[in-house]
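First up is the structure itself, then whatever we jot down about it.
Yeah, one chain of the complex is gone here, protein chain that is, but the others are all in their spots.
Order of writing sets the labels: A and B. Residues in every chain begin at 1.
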Amino acid sequence: MIKASDAPLLEVRDLKVHFPFRRGSLFRPEHGFIRAVDGVSFSLREGETLGLVGESGCGKSTTARAVLNLIPPTFGEVCLEGEPIAGLSDTAMLPHRQTMQMIFQDPFASLNPRMTVGRIVGEPLKIFRPGMDREGRAVEVMRLLDMVGLNPRFLNRYPHEFSGGQRQRIGIARALAVGPKLIFCDEPVSALDVSIQAQIVNLLEDLQTQLKLAYVFIAHDLSLVRHISDMVGVMYLGRIVEIAPADELYRNPRHPYTKALLSAVPVADPQIERTRQRIVLTGDVPSPDRVYPGCPFADRCPQVRDECRKSPPKLEGIAGTADVHQAACFFARD
Amino acid sequence: MTDAPVTAAEKYARLLAEAQQVRGTSLGRDAWRRLKRNRAAMIALGYLFLIGIGALFTPLWPLQAPRMVRSDRAFAAPQFQPAFTQTTTWIDDSGAIDDDAVSAAFGIRAADDPKSGWFDAFNRQLLRLRGAIFGRWEAASWCGCDMLGRDLLARLFWGARISLVVGLVAGLVSLVIGVSYGATSGYLGGTVDSLMMRFVDVLYSIPFIFVVILLITVLDDPEVKAGLSSWGIENRITIFFFVVGAIYWLTMARVVRGQVLSLKQEQFVEAARTIGCNRRRIIFLHLVPNLLSIIIVYLTLTIPRVMLFEAFLSFLGLGVEAPDVSWGVLANEGTQSITAVHIDWWLVVYPGLALGSTLFALNFLGDGLRDALDPRLKNR
Partner (left out) sequence: MHKPLLQVEDLRVEFHTDDGVVRAVDGVSFNVAAGETLGIAGESGSGKSVTNLAILGLLPRPPARIVGGRAMFDGRDLLTLSQPELRRIRGRRVAMIFQDPMTSLNPLLTVAEQLTEMTRLHLGHTPRQALDHAVTMLEKVGIPAAGRRVHDYPHQFSGGMRQRVMIAMALSCKPDLLIADEPTTALDVTIQAQILELIRDLQRDEGTAVVLITHDLGVMANLCRRVAVMYAGRIVEESSVDELYSRPHHPYTLGLLRSRPRLSGGDGRLRPIDGQPPDLSRLPSGCAFHPRCPFVVDRCRVERPALLPTPFEGRAACFVSKEVAAAAEVELD
C-alpha cells in the first residue's frame, strides 16, 4: 500500500514542446520544429525543491510554462496530485492554478505598473475567493505582505515606488495568495543585485518551511541551485542530461556537460581560481531546430566516441546510487 | 497580562486604517507632475478649459441672441462704440423673461413645449440667472454681424457648444469601439486577429465620405425622420456623433492592436494568466490601462480631426442644420460671403480663429501628454 504522502505532488513524463517554424524564401519554404523541450520527465514531492539548471535556450523556462499550461505542451503527461492536467483549457485549468503558482524573473516587468500593490496581490483572491469582501481582501493582502517581509501599510503604493528586491517580494506574495503547494521560480533572483539575492533566497526557504511548499527552482546560477535544491536536474537542448540529489551531483558529476558546467563557474576566491583546471567547451550551444541522431552534446563533448553519434543515450540510473543519480551518457560510469 | 492577545486579523484590521493614509504616486499622477512643467501644454489645457466653460455656460454671458435677425444690421462690421447696449426683445425692465421670445431668439424651448428636455431647462435657468446679473445689458457686435444681421460673437459661442460636443462624443465613441476591437484582436491573435484586421482593411477601403452622404440622405427621408423621432432622436447632429465615431475607430483599433501585440509578451500578462485571470480580465484590466497613454494621446488627435470633418460636412451642407450653428457652419457662411464686391473679413477670420486655436491647443496638449506619459523618459 502506498501512503498518500509518498505519491508525488507533480509528475511530468516525457514532456515535449515543439514550436513549428517556417523559414527560407516564399518559394522554397523550409518547415521544421524547434524542439524547445524534448522529452523531459521528473517528479516532485510535497515540500521538496527541484533545481533545473542549464544555459539559455536549454528549455528550462519553457518546461515550467508548459507544465503550467501557459504554453500548450506538444506531447507528454503532467499529473498534479494524481490528476492529468497537460493541455487543459484555461477554464479547466483554473482550479489547478490554486495548487501551482509561479514567480517570474524580471521584477520590473512582472507587475502591472498601473495597479497598486493591494490590487496586484488581491487579484488572485478576487478570482479564487469571490465571496470575500473588500475589507477582508485588504486584510488578507496585508497578512501576505507581512509574510514576505514588506510593510503592510504600503497597500496603496504602486510597483515603481519599490526597489527590485521589494518588487520580487510582491511577486512572491501574489503567488502565495491562493495558497499553492508548488511554486515554479523562474530565475527569481537573477535580475537582482547581489546583496539582495540572498534576502530573497532566505525568504523562499523560510516560506518553504512555514508553508510546506515545493519549488521547481530554475536558474543558471549553479551555486545558488545547489544551495536551495534537494534534487538538481541539468538540462541541455530540451532534455535532462543528468539528475541527482544536489550534493551528489556537485560532488560526483557523471555527465561530461555537467562537469564542464561546474568547472566553468567562476568562484569568488582568487586562490582557487588561479589553480583551478577548467574544462573549456568549444563552440556554442547548438540550435534546437535540428534532429540529432546521436547524443545532442556529441559535437562539444571532450570525451566523445563513435557510439555517441549513432544513437541517443537514455537517462539511466547509475549503479550503486539506487537510481537516484541518473545520467544520459554511455560512459557515465567511467 | 494587560494586553489581550490580539488575533492576526484584528492587528491587520487596525493597520488597514493606517494603510489608507499611505497613498502611492500612480503613473498618472507622475505624468501630471511632468505635464505641469510643460508650459505650452498647460497653456493649451487652460485655454481648452476656458473654452469648455465658456461653451457650457453660454446662456449666462451677456451676449446678443444668436437667432435674432435684424435686416438693418446685415453685414455690419465689428463695433465697439458703445461696448454694451440694452436689449428689449426678450427681457423687460422688470427683468421678466418672455419664454416665447427666448424660444425664437435663442432656440431654447419653452417649459410648456412637450419636446423641452433637461438641457432646455438648464439653459433657461442660466438665462434667468443672466437676467438677474446683467439685466438688459448685452455686448455690442464686437465681431460684427452676418448676412441676416445676427451677432457673430453670440453665434460663435453657441457654435462652440455643438463643435465641441461633436468632437468629444465622436472621439469617445471611436475610443470605445476602437480600443475594445483592437485590444481583443491583438490579444487573441492568430486567425481571429487576421480576420478582425481584414475586416478593418475592408472598411478602410470604402471611401467613407460617400457612406456619410448616403447615411445623411437616408436620415433626411421624412419616414426615417419620423421613425427616429419616435426614439427621441430629434436632431441629425445626434446621428452625426455616432456616424463619425463609427468611422474614426478604425485607426484607433489598429494602433491599439499593435500595442497589445507587444504588450501581451510582457511578464505581467503571463503572471495574470498564472493566477487564473480570464481573457476579458486580462484585456480590460491588464492591457488597456497600460495603453492609456497611447489612447489619450490618440484621442487628442482624433478630436480635432472629427471637428474638422464636421466643418467639412457643414461646408457641403450635410452637417449641422440651420438654425443650429457650429464653427464649421460659420466658417462656411463666411467664405460664401466673400464676393468680388465686398469682403466681410470678420465672417471668415473669427470662426477660423476659434476653430484654429482650439485645434492648435488640442495638438499642443496631445504633444505634451505624449511626452509626459512616455515611459522612456522616466528615469526609473
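Please note the rule applied: a contact is a pair of C-beta atoms (placed from the backbone, for glycine too) under 8 Å apart; a residue touches a chain by one contact, two chains touch by 3 or more.
No experiment lies behind these values; they were computed from the predicted model shown.
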Fill in the blank from the handout: Given A:E30, A:D247 or A:E307, the residue that touches the chain left out of view is A:D247
Exercise for the section: Could you tell me which of A:P130, A:P270 or A:G320 touches the chain that is not displayed? Expected result: A:P270
Exercise for the section: Based on the whole complex, identify which of A:A177, A:I243, A:L281 or A:L315 touches the chain you can't see. Expected result: A:L281
Exercise for the section: Go through subunit A and note every residue touching the omitted chain. Expected result: 55-56, 163, 165-166, 193-199, 201-202, 205, 220, 222-224, 226-227, 246-247, 250, 260-273, 278, 280-281, 284-285
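The criterion applied here is as follows: only the chains that are shown with their structure count from here on.
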Practice task
Report the inter-chain centroid distance for subunit A and subunit B in whole angstrom, where each centroid is the mean of the CA atoms.
Solution key: 52
Fill in the blank from the handout: In the complex, subunit B touches subunit A at residues 8-9, 12-13, 15-16, 18-27, 30, 266-268, 270-279, 281, 286, 289-290, 292, 380
Completion exercise
Touching subunit B in the complex, subunit A uses residues 65, 68, 70, 90-91, 93-94, 97-98, 101-102, 104-106, 109-118, 123-124, 127-128, 135, 138-139, 142-143, 146, 152-158, 160-161, 171, 174-175, 177-178
